[in-house]
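In this view, the complex is presented without one of its protein chains, the others remaining in place.
Read from first to last, the chains carry the letters A and B; within each, the first residue is number 1.
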Amino acid sequence: MAVVSMQAQNAHQQLQAATDWNWLSNWRALGWERFSNTPWPTRKTEDWKYTPLRSLTNTDWQLAAPSGDAQGVDFDDWSRMTLTLVDGQLVDHDALPEGVSVRLLSKADAQTRGDFEQRLSRTLAGERQLFNVFNQAMLTEAVWIEIAPGTVLDKPLHLNQVISSAATERVIPVRVLVDVGDRAEATLVETFSNDASGAVFINPVTELQLAANARLRHYHLLLEEGDVRHLGSVHASLGGYANLDSFHMALGGTLKRKDLVVEHNGSGAELTLNGVYLPRGQEHIDYHTTLEHCVPHCTSSEVFRGIVADRAKAVFNGRIHIHKDAQKTLAELSNKNLLTSHQAEVDTKPELEIYADDVKCAHGATVAQRDDSALFYFLARGIRREEAEVMLNFAFINELLDGLADAPVRDLLQPLLRERFAQGAALEPLA
Amino acid sequence: MLKIDNLAAQVEDKVILRGLNLDVKAGEVHAIMGPNGAGKSTLGHVLAGRAGYEVTGGSADFDGQSLFDLEPEERAQAGLFLAFQYPVEIPGVSNMEFLKASVDAVRASRGQEALSSMDFIKLAREKCQAVDLPQDFLKRGVNEGFSGGEKKRNELLQMMLLEPKLCILDETDSGLDIDALQVVANGVNALRSPDRAMIVVTHYQRLLDYIVPDYVHVLAKGKIVKSGGRELALELEKQGYGWIDEEVA
Partner (left out) sequence: MSENIDQYLKSEYAAGWTTDVESLTIPPGLNEDVIRLISAKKQEPEWMLEWRLQAFRAWLEMEEPNWAHVKYAKPDFQSLSYYSSPKSMEERPKSLDEVDPELLRTYEKLGIPVHEQEVLAGVAVDMVFDSVSVGTTFREKLKDAGVIFCSISEAIQEYPELVKKYLGSVVPQKDNFYAALNSAVFSDGSFVYIPKGVRCPMELSTYFRINEAKTGQFERTLLIADEGSHVSYLEGCTAPMRDENQLHAAVVELVALDDAEIKYSTVQNWYPGNEEGEGGIFNFVTKRGMAHNRSKISWTQVETGSAVTWKYPSCILKGDDSIGEFYSVALTSNYQQADTGTKMIHLGKNTRSTIIAKGISAKRSENAYRGLVRMNPGAEGARNYTQCDSLLIGDQCGAHTFPYIESKNPTAVIEHEATTSKVSDDQLFLCQQRGIDPEKAVSMIVNGFCKEVFKELPMEFAVEAGKLLEVSLEGAVG
């Protein structure tokens, strides 16, 4: 087994020794067993074919200890409820309105322990994905947010995850559980950022559970820069007529790998899953998405776009799996990529796996497809070619940002985008 | 100002322009009419320098300089403006950003200072009003989801901001209702001046009631087959283009 496991095993054992909670200890042990029994990925491991894990194996990772402060992402004047987690520990949270509860694994009393046991056993029970089982083996904290049935939140919840400068050479496993009750409506913004410049390995798992008729707008934004490895996943289960609108963005970092799995478990559920990745320098970003259509009459629409610069590499794998009885499914996926350098690389694999006949499924993928007529339009207006190309690149990504329902999120991301593309181009915001 | 001599051009091995001549002097307005597929838009594209359009013969001089030596953006900076028959949609770039980039580039080439954002926004809003486009069109993506008429007005807006020397309007009147037609005509007329020239491509003589041309040309099968004054447009409206086959065998 991998080099990671040598140090990780110590960390795992320390954790186990420190708890008196039998169930948790067993649950972690199961995670460890699965982790250590999974062969370390190589180029021949289909799920990791294009993403080598070298950058994980050369550091002696220790478990993060609770540490100092760090700011994280601030949405200036957006009225919201913020929960700030520094290095995986909840340090601060705003007052919560009625119908919203937050519980912590680390502070669980007897009653809450019982609830956690049920909740954690329920989802991802048969999970084998390497970094989900790693999360299970190392779990120190879980933040469980419940939105009671019928609750309609008028402010967004902001889960502000920050890596502090104390976290150098630390591994940070975190689990976030969000249950949105029947007919409840909410907006959840998950941001990840870092104060640190040292090597860090963050391993977050988010589980979203939408009951029937629940609606959730969700943002999962990986904004860490520098020597960060971010390997984690988001799992969502949708009940009947539930609606999930989930937006993802990744920029920066040594290695980012996110597995997004959405299960349609109730008829009539709707999913919008969009995302953007912008690796540059030597960065490596990998999104693996899986849409499980388990029941009839559900809809999925997925759009991911990326621009890969310098010597960076992007990997995208978009799987749509239509189970045998999932008739009348509508599922569409589009993945478009631009390479802006001769050293950049993109590997994309949209997949369809279909076992029901009365469905409409389609996917499309493109690489380096510049719209010539748009370029000419710019040139014909006197705009320099390089500038036109930059503006078009920006537009290619911004098209997805423009569609975001929450202006403050757009206002947070657009400057980052401009900064990425700005070299020599007039991309300052106007009007 | 513009002198086109025996111009021949092709797209993907398909010959479209076959020896076209046209002489446009400052202050003049030329109308070009002609059947569908005659090569009118191609002429505009070739002059503006669209990739894929290959010039196989002849020349085009703009203010004494050979157009074909210039990149498309240099032509625009030199004062050549093409209002597209089918304006391109560019989602993700706001109209305002696009306009500013364009105006900045053209001004820079003339040695003028860039406008401050404030001044520019003010100017853009003014021109918006002039072409009767609500101001929120400045915030939307370039032509994104604009109706046919709105796209045409947006072309006009760009023309007014850039103040070019030579304007080529490719069917800027198609798809416009009577009121919009009036707006476009007013805009064009406002720009008419002794040191500016216009080439107006149209299928409808009614536009020429508003924008009165000095010359009317018929472009068919890749060349100018007939030229005349205003009255030629009226004649064409009555007769159609059937006669071309007989005359230009």
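Throughout what follows, a residue touches a chain if its C-beta (ideal position, glycine included) is under 8 Å from a C-beta of that chain, and two chains touch if they have at least 3 such contacts.
No experiment lies behind these values; they were computed from the predicted model shown.
Taking every chain of the complex into account, the omitted one touches A. From the options A:Leu53, A:Val346, A:Ala380 or A:Ala395, the residue with contact to the unseen chain in the full assembly is A:Val346. Here the missing chain is touched by one residue of A:Arg183, A:His363 or A:Arg418, and it is A:His363. Panel shows chain A; residues 46, 50, 324, 327, 337-342, 344-369 of it touch the chain omitted from the view.
The rule we apply is simple: only the chains that are shown with their structure count from here on.
Our note on geometry: chain A versus chain B, Cα centroid distance of 48 Å, whole angstroms.
Across the complex, chain B meets chain A through its residues 48-52, 71-73, 75-77, 81-82, 84, 87-88, 90-94, 96-98, 100-102, 104-106, 109, 117, 120-121, 124, 138-139, 141-142, 158, 162. Those residues of chain A lying in contact with chain B across their complex are 371-374, 376-385, 387-388, 391-392, 394-399, 401-402, 425-431.
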